[in-house]
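This report refers to the structure that appears directly beneath it.
All protein chains but one are shown in place.
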Amino acid sequence: MTTQRTSGRRKQAMAAAAVVAALLTTAACGGGGKDSDNGSKNGAAGFDAANNKVAQANLVKKGGTLKFAAPQDADSWDTTRGYYGFMWNFARYYSRQLVTNKTEPGKAGTELTPDLATGLAKISDDGKTYTYTLRDDITWEDGKPITSKDIKYGIERVWAQDVLSGGPTYLKEVLDPKGEYQGPYKDKSADKLGLKAIETPNDKTIVFKLPAANSDFEEMLALISASPVRQDKDTKSKYGLKPFSSGPYKFESYSPGKDLTLVRNTAWKQSSDPIRKAYPDKITVKFFSNANDLDARLIAGDYDLDLAQTSLSPQGRSTALKEHKDNLDNPVSGYIRYAALAQNVKPFDNIHCRKAVLYGADHVSLQTARGGPVAGGDIGTNMLPPGIPGGEGQKYDPYGMAGANKGGNVAKAKEELKACGKPNGFKTKIAVRNNKPAEVATAESLQASLKKVGIDVDIDQYDGAQNSSVVGSPSNVKKKGYGIIIMGWGADFPSVQGYGLPLWHSKYILESANNNYALINDKTIDGLFADYTKTLDDAEKTRIATEINHKVMEGAYYLPFVFERFLNWRSDRLANVYTTDAYSGMYDFVNLGLKNTK
Amino acid sequence: MTELSKTGAAVGEPAPAAGAATTAFLEVRDLKVHFPTDDGLVKSVDGLSFQLEKGKTLGIVGESGSGKSVTSLGIMGLHTAGNYGKRKPQISGEIWLNGTELLTADPDQVRRMRGREMAMIFQDPLSALHPYYTIGQQIVEAYRIHHDVDKKTAKRRAVEMLDRVGIPQPDKRVDNYPHEFSGGMRQRAMIAMSLVNNPELLIADEPTTALDVTVQAQILDLIRDLQKEFGSAVIIITHDLGVVAELADDLLVMYGGRCVERGPAEKVFYEPRHPYTWGLLGSMPRLDRDQQERLIPVKGSPPSLINVPSGCAFNPRCPYADLPKDNVTRTVRPELTEVGSRHWAACHMSQEQRERIWTEEIAPKL
Partner (left out) sequence: MLAYLIRRLFAAVVMLVVIVVVVFSIFFLIPKWAGVDVALSFVGKQADPAAVEGVRQKLGLGEPIYAQVWEFFKGIFVGRTYSGGGDVTECAAPCFGYSFRSEQAIWPVLTDRFPVTLGLALGAAVLWLLFGLAAGVLSALKRGSLWDRGAMIVALAGVSLPIYFTGLLSLAIFSYGLGWINGEYVPLEDGLSGWLDGMILPWITLAFLYAAMYARITRATMLEILGEDYIRTARAKGLREPVVIRKHAMRSTMTPILTMLGMDLGALIGGAILTETTFSLPGLGQAVLNAIKNQDLPIILGVTLITSLAVLIANLVVDVLYAVIDPRVRLS
């Protein structure tokens, strides 16, 4: 989803950790059922039992309280404003969309399925008109029906960025690329439904008219920011404190940074909802400020799972792997960790100098710096996550990063340096966020391996919270000489567009908050994206996605480190657990259930 | 000089047999107070003996570090009380007070005697009085330790005592804090506190050193008057012979933890028989002479109490150290020998030599 702003937890690795870890190891023996009885009624389901498959679906009982523990609060629980991955996942408890991702494990989760709508869109031949009909019996938490106008109003809120900042703006860009609409709060029309691109001929029908076709449009409608919002319940900037529910659960209480409780929305009808099972009676979230404490309480069985779903912290990880491996899943996360080579910093304007870095890097060492094969992930060999249509994983490895050159190929790197006109190497700088220990570790690994080929690298750690103005400003990057920028990226929706457009398209080279750090300005790539948005055929879309990835790799703009993996905890009580690629390898929250409802 | 007591028998003979009771009111026999330190054993007092009768005043004179204060604290038993974890001083000898040997007595018995039978006045009344309690509270406390009376009665007594030591408006001043008093008034209050229980022995440790010259005389007069009134025995400890000149019946001069000369005050003043006493007399400021010219300071610095010079402890500073034969001043420790009636001095020089030097060289310069 987002660039994982969620992870504040890894920074907690302190010297004390080792000793505490040892204590935790012995301390944790008391908790949980025995691990030998794999998949038993009370015990854990087994290692990777819920990774891309459903664990213990038949043991689920209706009722009980599902308990989340979270290392931090969401950016906002307002459906328009949230951007954190776990927020999108969690928001399906209290919000519904026209279409949504299938509640199925792994890659199947990336496919769309109708939710409020009776079916997927009827798309016109030119790909510019999308028409949906709404189901019967769909209701708000006060029992009133959800209408097409509510959906339109909810989507219109994306235009009110000056009030509702924070969320994704794809819908705005696709439906109103010229920015003509001012948003519902400045809307002069009486019903505040002035957006021309959406029509609501009656309460059951909604029609989207795109100025230009975009084959991922329906993916964008599956985003949480396309949820309906009822105008009389819109508290504007304060909506996130108590969103008005369209889903099976509603907010009972929320105290920012402290706790959140959802209870059943009695107005919601199971018959109206094809995907949500709504097993537990109650869902609680407790926010922790100490990631180690959080992990220890997960392991002790006080909580069922981590809301953030970004792996256990190092101490908890080692304890869990040793003592409770059956409670763990190790899915591929959908994030790629990488270094971008900024073309506006010499000599990275020359492809051979970029290739020298790709060949010179020790990929195994970079993987280790990320946490190794389990906690870090598989060595990254290209820039499209394996879970996204068109992604090939390690099968596509043009530079032998996971193969022949995985330990770094000094000879090849020196050859490229010669071709670049820098036979004796050169000097450059790595920009890395100071609040991400794993990123700093990769920077140090890179520094060490590049030294061997004669590339002399300084590491510059900057305030991670400021990345959009430090490395997000190409002029600043040039001024500071940040040739190598370390970052990570996940897809907002599972497609090459949802992942790569901001990274690789020339249109996305921005003066600030730029994410195209490499400053890729390649007509071929831009053209492929244009083709992609016009293509409705899935096989063709997949082919183009693969080709875009190849073009990016051929340009040697990026040095991928890992296809990241998570190591996530699932309590003994959880049933019907599975990871989904729709939410970057997290457990699919919406259909989690409990074996024991007490 | 005022009239001195001619009959004072305060200074006793050299120590009689150890352990035998004494008829004297206060008798100190061969007192040794040694402090173990990391650098070695500090022999602050190393074999001191004297006697003191009721109603009499003994002046103990010497430089700082000569062992005067250590002696007084030793009598009060304050070396052992409240000694927290510091190395315990080694104390030997005997201290008889009114028939009780203090060193071997039960510490609580000694405590009960403190303040009641023996009291002490300290050098700096500002630091010796607790800054957080009123003068009255402190005197009341001192009284009630030894008298089972209520606070009101004790306070009346405090006012009475303050009045007695010459503090004006004592009923008001009793509620003042020490910092609200002037230096002289503070010392008067201190004296009032130490006398509140009518102690039979009063030890005044440098009672006037911290005070102005004019106030000094008043305080000394007060001590003398009070002694007459209460009939106590008084020990005045000072480095300044001038302080005890008018007050003491007997004088004891200490050097390096030992007594080098003692005797009736007029003897020690007019016929001193130890070169160190000459030095002390020489460094006494006199208002009637030009100090620049007259002062005969004792050259050099006080001896180390860890490595006391062999022979006569004073020999490194003594201008006459070479007069006795065979280098005896540097090898043999001189014993106290009688040089007159009840007058002893510890010096290797012959009587005649000393008489001659005193009358011909020293006295004229004073």
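Order of writing sets the chain letters: A and B. Residues in each chain are counted from 1.
Assume contacts are C-beta pairs under 8 Å (C-beta built on N, C-alpha and C of every residue); 3 or more make two chains touch, one makes a residue touch a chain.
Just so we're clear, the structure is a prediction, and the values are computed from it rather than from any experiment.
Looking at the complete complex, one finds that the omitted chain is in touch with A, B. Taking the complete complex into account, B:M76 is the one of B:A24, B:M76 or B:L281 that touches the chain left out. Considering A:N42, A:T118 or A:Q466, the position touching the chain not shown turns out to be A:Q466 (whole complex).
Annotation: of A:D293, A:D378 or A:D460, A:D293 touches the absent chain (contact as defined above). Of the candidate positions A:R135, A:K152, A:K172 or A:K250, contact with the hidden chain is made by A:K172. Residues 2-3, 8, 14, 16, 19-20, 23-24, 26-28, 30-31, 72-73, 75-76, 81, 83, 160-163, 165-170, 172, 183, 185-186, 236-238, 240-241, 255-258, 286-290, 292-294, 296-297, 299-300, 302, 463, 465-466, 468-470, 472-473, 476, 502, 510, 512-513, 515 are the ones on subunit A that touch the missing chain.
Annotation for subunit B: contacts to the undisplayed chain at residues 76, 78, 81-82, 84-86, 111-116, 119-120, 122, 124, 127-132, 134, 141-142, 145-146, 177, 179, 193-194.
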